[in-house]
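Below is a slice of the complex: some chains, not all, each in place.
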Amino acid sequence: MRDLVEIGMGRSARRAYELDDVEIIPSRRTRSSKDVSTAWQIDAYRFDIPLITHPSDAVVSPRTAVAIGELGGLAVINAEGLWARHSDVEDAIFRLTRAAEEDDPLAVTRLLQELHAAPIQADLIAEAIKQIRDSGVTVAVRVSPQRAAELTPDLLAAGVEILVLQGTIVSAEHVARDGEPINLKQFIADLDVPVIAGGVGDYRTAMHLMRTGAAGVIVGYGHSSGVTTTDQVLGIGVPMATAIADAAAARRDYLDETGGRYVHVIADGGVHSSGDIAKSIACGADAVMLGEPLSAATEAPGQGLYWTSAAAHPSVPRSRVTVGAEAEVDLRTLLFGPSADPDGAVNLFGALRRAMAKTGYSDIKEFQKVGLTVRG
Amino acid sequence: MRDLVEIGMGRSARRAYELDDVEIIPSRRTRSSKDVSTAWQIDAYRFDIPLITHPSDAVVSPRTAVAIGELGGLAVINAEGLWARHSDVEDAIFRLTRAAEEDDPLAVTRLLQELHAAPIQADLIAEAIKQIRDSGVTVAVRVSPQRAAELTPDLLAAGVEILVLQGTIVSAEHVARDGEPINLKQFIADLDVPVIAGGVGDYRTAMHLMRTGAAGVIVGYGHSSGVTTTDQVLGIGVPMATAIADAAAARRDYLDETGGRYVHVIADGGVHSSGDIAKSIACGADAVMLGEPLSAATEAPGQGLYWTSAAAHPSVPRSRVTVGAEAEVDLRTLLFGPSADPDGAVNLFGALRRAMAKTGYSDIKEFQKVGLTVRG
């Protein structure tokens, strides 16, 4: 039964929890880190670490996509972002950096909006895909539900292997009086590649997306505190611990309903440190979608800047552009250490492995059952 | 059943929630913003957006009243404020601004008290009303319960179309040993114009006000954090999420009791961003009363200053005079965007429309049923 609260007479709300509210509790068993596997598989693709990147231009360039793939993760490049609109992204980011240095947040957002007003050029993104494909790593690209039908054919032709269909908030049932909303079920059925779709915030939407045939469902919208402002702007929030657990329940029920189709739950939001990655899995996620934590890598195209795609919305921006400290670590160290940083910003997946070992679990699937506490 | 807590032996308190405590949850359906209507109607008056202004002199001048009306909202001018007492309000605000720059809050409050000690001049407010009326927009004026009987005849003669009877905290039953308290029921019955009355903080008072014949009931007293200090000064608080839901319950019960009289619930307080507007509606409000968020418009008479009428109380002031940043947006942009501000301070009603679309609702009345969470 849900934990309902009556906020006023006849009006109830559900108690919900953020990752910050929960903590993992050690169990009676410990294990050696060496005996732990963090691997997972979606469709035919196997990955050493449960990492998918958030499709932020600040962290995913064709070059970092290759690097991330080689390190065992899955990078997602945004087919509607800067790499699809500008031949000289480096210059675009240079202008953003300069604007950010002026400390005028509105000007930065305006520049971002302007840069995203440029048209999408099919050849630019095709070239980016080719670069990734040539390296041999799995190629994943993000499109929005609005432009999926239009853009997908070219993307497939260019060699995309996993399609990420992602809006801030996505539903299986989009109602529109004018225009023709995408029929997700049909769209996915017609594709030859697996689709990861989201983000969702509750059990029902997760279940509906699973029924469209998606191979993975994204929970959340990539929010990280200090960056994302969807709650302030729209009043909408997705407390991640609860949302992940709900989507995991949908996964379980859908597995039962279909007699064995396992749809992966990918947590996208609320991760500030390696501990949050462990908590996301502990709440039920199969993998995490990371954005901001990766912007600290020396290879990150954003060079310390970070923003999500919602930052560039032409009329309702819902994300800040943040300026991080000068990066000192390369991607490999960021993911696997060693770390000299006690804040959990480095050795992201080495720490996950250690958390699993310290609590006695040997794989991701088992670790979803680890004990949790919430602050009283 | 109410959610009661025993704070000490034999003494209970009710759990209550602020807008900040709740978040809207996306549902399984999304919708295009274009298919969303934010319109509402009170008595014969229809408005495109569920916006009534708080009767603060810092945001409502005759000129901004017209502008707000033309943009689809309802502005309320204070018949006991600066426009009713001073022929040169601009000068009065200039003095306030200068005092505020000195960074001596007590001096600012003292000046405000002094400016409100000047007598109310019927011709001044009549002239203001005429200005608004001439423009063709709906004319609404605020009087206090204490002075309603005395001031209303002149206001009606000047052309007021909606009367807002508003004190910090208003009840249907004012007990006084000396003087003659206003008989609200009689007062309203005798009027030809609809009356909006408040603010109230609980179900019973809302119900009593509805029974006086009011067309709308105001919930709250326009508090915004950093400005209003009623809690510190009087120990009295109206947690808005709970208060709105309670008043909505009164609306429902009164509708049943009268076999169809729908009294509008207007939420006045706790709104800092567009997200809070969405939350107010989601908790059950038909419209929101906005003060501080509007003070950021270039047209605002306060020129960045903001205060509520409680700031000028001669002996128990309960509001600060705050100094905002230099405004960069005009009223139209403030209400409808486009925005380059990720904090939800701009595009207030465009964001509401988007929140409704993102959660699949097409009108205000339906959106009152959207799902909510509270932080665990």
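Think of it as A and B in the order they're written, each chain with its own count starting at 1.
In this section, a contact is a pair of C-beta atoms (placed from the backbone, for glycine too) under 8 Å apart; a residue touches a chain by one contact, two chains touch by 3 or more.
Bear in mind that the values here come from a model prediction, so they are computed numbers and not experimental data.
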item	value
Complete-assembly copy number [criterion: all chains share one sequence; 2 shown]	4
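Basically, only the chains that are shown with their structure count from here on.
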item	value
Euclidean distance of C-alpha centroids - chain A vs chain B, Å	40
In the complex with chain B, residue positions of chain A that touch it	3, 5-18, 21, 105-107, 109-110, 113, 168-179, 200-202, 204-205, 208, 229-239, 242, 311, 314-320, 374
Partner chain A, residues of chain B touching it in the complex	1-3, 15-17, 21-32, 34-35, 203, 241-246, 248-249, 252, 272-279, 282-284, 328, 337-344, 347, 350-351, 354-355, 358-360, 371-376
